[in-house]
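Note that this complex is displayed minus one protein chain, with the remaining chains in position.
Let's look at subunit A:
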């Protein structure tokens, strides 16, 4: 029973930060500078999500994550579809850990 209550509490704790912006953005008009900051959020978030987290793919060997990431950069640079970029990176890590 306690576990169910914890789950409900966690559910609310994840819903609030997700839901509040929907109502906030409904109400306000943004200054251009703030609009630019929000336009930059996806790129900043991607950066923060990629590094240094990628080094933990194989926790004891951070270099494997880095190499997998560099292969992904290369494949994406040559214009491959995201699915192929992902598959290429998986194969790279698989080969390096075998």
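What we mean here is this: a contact is a pair of C-beta atoms (placed from the backbone, for glycine too) under 8 Å apart; a residue touches a chain by one contact, two chains touch by 3 or more; residues count from 1.
Following the convention adopted for this analysis, contacts and distances are computed from a predicted model.
K.L.:
The complex has one chain missing from view, so what does its UniProt entry call it, picking from "Branched-chain amino acid ABC transporter permease", "Oxidoreductase", "Response regulator" or "Chemotaxis protein CheA"?
P.N.:
For the chain missing from the view, the UniProt record says "Branched-chain amino acid ABC transporter permease".
K.L.:
Which positions on subunit A touch the chain that was left off?
P.N.:
On the subunit A side, contact with the omitted chain comes from 2-26, 30, 32-54, 57-58, 65, 68-69, 72-73, 75-77, 79-83, 85-94, 97-98.
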